[in-house]
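Structure incoming, see below.
Note that one protein chain of the assembly has been removed; the remaining protein chains are unaltered in position.
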Amino acid sequence: MIATPSPRLGRLGSLGGEHRHRLGSFGGLGIALVAWALYAVYFGPTQGWTFFFQLTVNGIILGSIYALIALGYSMVYGILKLLNFAHGDVYMIGSFIGFGILTLLGGALSPAIPVVLLVLIMFVAAMLGSGVLGVAIERFAYRPLRNAPRIAPLISALGVAFFLENSALLLFGAQYRNYDGYDLISYNGIHIGGVTGIFVSYLGVIVISTAVVLMVALVCLVRFTRFGKAMRAVSFDREAAAMMGIDTDRVIAKTFFAGSALAGAAGVMFGLLFSQIYYLIGFLAGLKGFTAAVVGGIGSIPGAMLGGLLVGMVESWAQGYLNGNVADLVVFGILIAFMLVRPTGLLGSPALQKV
Amino acid sequence: MAEATPPPADAPAPATGQIGVDSWVSESGERQQRYTGPWGQVARVWDRLPPAGKLALITPAILVPFIPFVSTGNLFNYGIFILIYALLALGLNVVVGFAGLLDLGYVAFFGFGAYTYAFLSGTHSEKGHVYTHHWPAELAIPVAVVVCGVLGVFLGSTSRRLLGDYLAIVTLFFGQAFVVFTNAADPYGITNGSNGLANIDPLRFSFFGYSVTIASVRGYYWFLFGCVVLVLILLHLLSESRTGRAWKASREDPLAAELMGMPVNRLKIMAFALGAMIAGLAGTTFAAAQTGAFPQNFSTQVLILIYAVVILGGAGSLTGMLVGAAVIIASNQVLDSTSPPQLQRVLFYLALIVGFCWLFRKSWKQLVTVIVLTVGLGFAVHAIAAEWWPRGVHGAVTSGGFLTGAIKQWVLLPVDSTRIADYAYLLAIVLAVALTQLKGWWRVAIAPFLFVITVFVWENLLIVQPAVTRYVLFGALLIALMAARPQGLFGTARVEIV
Partner (left out) sequence: MLKRVGALAVIATAFAVAVSTTAWGSSKAPAKSAAATKTVNCGKVRTIGIAAPLTGPASSIGVQQLHWAQYFVKRWNKAKANKNQQIKLIQGDTQLGVDTAFAVKVANSFSSNSKVLAVVGPAGSQEVVASTKTYKGGGLAWVSGSATRTTLTDGHTDGNRIGYFFRVVPNDSVQGPTVANYMINKLKWKRVYIIDDQETYSQGLADGVQKILQNKGVSVTRNSISQTASDFSSVIAKIPSNTQGVYIPWQLAPQAQAFGQQLKAAGKSSIKLFGSDGLFSPDWKIGGSYDSFFPVNTNDPVVKAFANAHGGDGQYFGAPSYVAAQVEANAITSACKAGHGKTSRAAVRKLIAKTKLKSSILGFGVSFSKGGDLKGGGFGVYQIQSNGSFKRIG
């Protein structure tokens, strides 16, 4: 985990503070969720368990996309303490790369090669492309600012985000492009609980499984490889890691690559699932993914995954139970309230100020 | 990113990122460098002026050119917007520059001020509710400003629990929530949804029986001018006062400031509130000048523009806000689709030439070589293309004006340029980045290619959509500024105390 255990607690951490901290937050979350489920099913505008679970499943699918984006934010924050506003636009570029490959190879209605291969190529190309873009952004926009005041890389990130969005507008135009993902793969899906039960499309299953595979791969990378160890070391203390012989520049670049590759994959998934892409999706998804990272505890990988799922589900529930007009507002309100109650997120560690 | 010039041997080395070294000390080497040569004399006189003197010189120089000789259309586009953004930048300067808090929801206060004024100055009916208020401006404006102040206090109070980045996130959400609130949520129809509040009264002041209505563009211009001057004075006095010093202290090191007895939390809230009130004032006048308030007026693009102004001018410096507003908003307007393309061209080419000259300012020989190579390369490429790829040179010049002839001779203009212009754009970015990484004669080798390709991309892609181009340029400006000169034009270089 790229979470920094508090040095103050050291080996006594298991006795106090931290785990109780965590238990409290999980407990509170669990109770809140159960209470909400009961309220929604029995007293909500549309009642019934089927509807609730359908929304939850939709939320999980959406949430896995947010989780992938949130992972990128968390990893970068853990390593550089930088909020990378441009991450959402890397995701957008990833989705456009996927679309480009799709169009090159015949389009959704008449693919020139088998569908499985096509989708695989789209994913790989988008991940590579986004990864390289992420590394380039780090190299040219953030590296010169390693020692600058904290506000400088944030402004630079804003600048990069703006630059990418408008370059995409310039190069691709403002009209929406359609992946037609359902035409490509299938309109059918799994019915749980009979025809009137919960419906999960095959595309949704593919999205969830790909997301799970990628997240497992990332966790393995961070936990079991030398590179992962280097990443954790650099996130804990960059100078000490450098003194230990770790090439921090390379580690940071590779982290950016990994995070951006995940975002690229998320972009392709978004395109397949919801079909329409345009130059502004990065901003919106970035905002949500960002929220997810913060809700889960920024800097923490499991936190990002959990946060992503939560944000996806909250958004789905809000859209389902409330009128479209107020749904977005309610989601923002919940998030602001959450930030005020628990600024460090669910799985993050309390921020320590070095004196 | 900027080339480091070696300081003279006897000056202390400039310190970056070291613990406990402050900016004045770190700049001493730079200061000794600065006063040499003719520019040095100018710089020395400028540095000696008291802030009031600097302000007195800058303000008329920027704002007075928009005297009655300018047409109403231009006055509206340039003058009024420059002043509004100057006001906004001054307000944001309080939050970001003085108090060091990153507020990404600032545009929401702008919007609140505009909407409050619009609500109180017109008849609106939506969703079955009819609201009729026609308050005179001397009531409506203070109410709007106070409402924004209260909201600023509210947002600022969240900064108690949230530090730095987290505060940025919450303020960002606040900004987004505002847009959703006015556009979609629209409770009881008070904001009239995506229609916005339209047809509001112009500013109408009545004091002691004497009534003044500001309805013309010129009137708004001078009113805004007055507001800007007043806010400038207010901020100048504030920054020299106890509160200003306390803000600066809490910006540099909140913990130390707290220990010194400064109420850091209260200071943060005050900064938010003051910034919000100034934004509210700007909002009211904006709504009056536009005769309406619409949700899209307060989008993230506006926020980025305000930040660009503040960053370019230098966070913390009042003069910088004015200069930044003038530069950014003027270029924003020049690169708008309603401006004549000749003007856009002239400015672009001037900027390009100045940029290249500045890049090679250190060496005569390099500069001359680059110029010669560039001109030659352009003609060579054009000639080759005319021979082997005729379609490459028969395109049309987009609204050329007096430069059409020159452009046709020197620049490739493909007949259907979209695809190749896109690739050229990417190539130009790659080359520009490469240029910043290389030094010496490698630069001279790449510069002509970059110049030719940039002009090609400009003529075929950028000038066709100037409104989008300007945002691309602003984004690039922010990146370059942070890398080369984070303190902007007039700010003071800060050193992060770790």
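Which chain is which? They are A and B, in the order written, and residues in each are numbered from 1.
Simple rule for what comes next: contacts are C-beta pairs under 8 Å (C-beta built on N, C-alpha and C of every residue); 3 or more make two chains touch, one makes a residue touch a chain.
The model shown is predicted, which means the values in this text are computed figures rather than measured ones.
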Checked against the full complex, the residue among B:F294, B:W410 or B:F474 that touches the missing chain is B:F294
Across A:S235, A:S316 or A:T344, the one contacting the chain not displayed is A:S316
For the chain not shown, which residue from B:G40, B:P187, B:G226 or B:G355 touches it across the whole complex?
B:G226
Which residue numbers on chain A touch the omitted chain?
46, 51, 54-55, 58, 61-62, 169, 173-178, 180-183, 187, 189, 191, 195-196, 199, 201, 203, 270, 273-276, 278, 280-281, 284, 315-317, 319-320, 323-325, 328
In chain B, positions touching the absent partner
50, 52-53, 55-56, 71-74, 76-77, 125, 183-184, 193-196, 198-199, 212-223, 225-227, 229-230, 232-233, 236-237, 290-292, 294, 296-297, 299, 301-302, 336-338, 465, 467-468
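One rule holds for everything that comes next: only the chains that are shown with their structure count from here on.
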On a C-alpha centroid basis, what's the spacing between chain A and chain B, in Å?
31
Per the touch rule, the chain A residues reaching chain B in their complex are 77, 81, 83, 136, 140-141, 144-145, 147-156, 158-167, 169-171, 283, 287, 290-291, 294, 298, 324-326, 328-329, 332-333, 335-336, 339-340, 343, 351, 353, 355
Which of the residues in chain B come into contact with chain A in the complex?
1, 16-17, 96, 100, 102, 158, 161-166, 168-170, 172-174, 176-177, 180-181, 184-186, 255, 300, 304, 307, 311, 315, 422, 425, 433, 436, 461-462, 465, 468-469, 471-472, 474-479, 481-483, 486, 494-496
